[in-house]
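As you look at this complex, bear in mind that one protein chain is not there, while each of the others sits in place.
After this line comes subunit A, so read on.
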């Protein structure tokens, strides 16, 4: 993106702020390290790799701490230091924390899954793929030009396809991966086409510059720019699993190893809505009258289809627990879209997206918690049906109480106080923007969602059929459940911890 008038050498030498890019870089480096180390570690000691990966993710999350003191930018254009490809502002840091934390929890679940899998899953590759995907996802919120954005999106997605299909010789796994891959690649292609249109009409890839220039597009190129905006959004809508790009979700979640499904449900979604936020609010704010209504309709459709899909799951069907979580995650994606849609209607667009971030943080904690418990139950009940959770309280009271808490948080009912207030912020973003109809649609959806969440919750406390199978809880799973549980309970006591992102400008 250099100006031809400038000397080539000077424009290429951009200063790099290594501290700013440390979090995604650390994840990527550790990933490579694990892949190489896999060659030299004997089979008996493969577990070490997992713990290395977990430690790597923890370190890269900790590397966010030194960045808290202020905004940093790097990879800036030498000619114009305001144009940067990588920015570590508050928004970036919050999403990076969400992504790396989510990946860390998914990694904890994977440690057990890999150990139980007994060599059916190739360990070195698994950890490499997980870490690279996490690195891509962590890069995405920081990217401030469309090229970096797409690269980050692909770095986050490509390993995910492989992760979904990683179970050798498992037909379901391969089929899921193929489904996921084909639909994802189509969406990426569409959004690349859109980006090229946008580039053609504005002549830049930097988001802030696009925002300036797209308002003064030549009359002839107006249609091109508009088409570009819409097509770009499609790719990101796919990642959030918004309807009608949601159909890959249930099969993919069921086919993938459970920790990968957990990873996709949180990090995959985070990738999607971050991209969407960057594109809509930062790059195309002047087109808010186009993407605002489109996203509002998308949100309404997504939450309705997702919740109705979850409602239709039969408790006794194989893998119904994972399927239900998959459909419910589609519904939750609808709630996540509401504040982004509201941003299109409000005067200060950047303010309302804080509600999405706050909701996403809550969702990440409790959804991963629910998946952790599902992973635990799945160890003894391989079919992981909802009906397998009957009487969990009798055998594992604490786990059952926590799962009930997670589900009620997702439903948004006390005692899941944080879930309730996260929904309140989303509602208030909608009401504030004058999107009354969307708020009412969401209200109806909350009631639909309550039905299946509560049905599952009630099942936990029923008298068990036959002898209750006591689930032995391995240490990594304990850690994951305890971590998410503590987070959820702490946030319920002090919702301000995440809600402070709602209602303040994050950029």
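One rule holds in what follows: a contact is a pair of C-beta atoms (placed from the backbone, for glycine too) under 8 Å apart; a residue touches a chain by one contact, two chains touch by 3 or more; residues count from 1.
Definition applied: contacts and distances are computed from a predicted model.
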Revision key, fill the gap. In UniProt, the chain not displayed here, chosen among "Formate hydrogenlyase", "ABC transporter ATP-binding protein", "NADH-quinone oxidoreductase subunit M" or "Urea transport system permease protein", goes by "NADH-quinone oxidoreductase subunit M"
Check your understanding: Of A:440, A:475 or A:490, which one is in contact with the hidden chain?
Key -> A:440
**Study point:** Sole contact to the chain not displayed, among A:94, A:121, A:322 or A:413
**Key:** A:413
Check your understanding: So which bits of subunit A touch the chain we can't see?
Key -> 358, 401, 408, 413-415, 417, 420-421, 424-425, 427-428, 431-432, 436, 439-440, 443-444, 446-447, 450-451, 454, 458, 461, 463, 495-496, 499-504
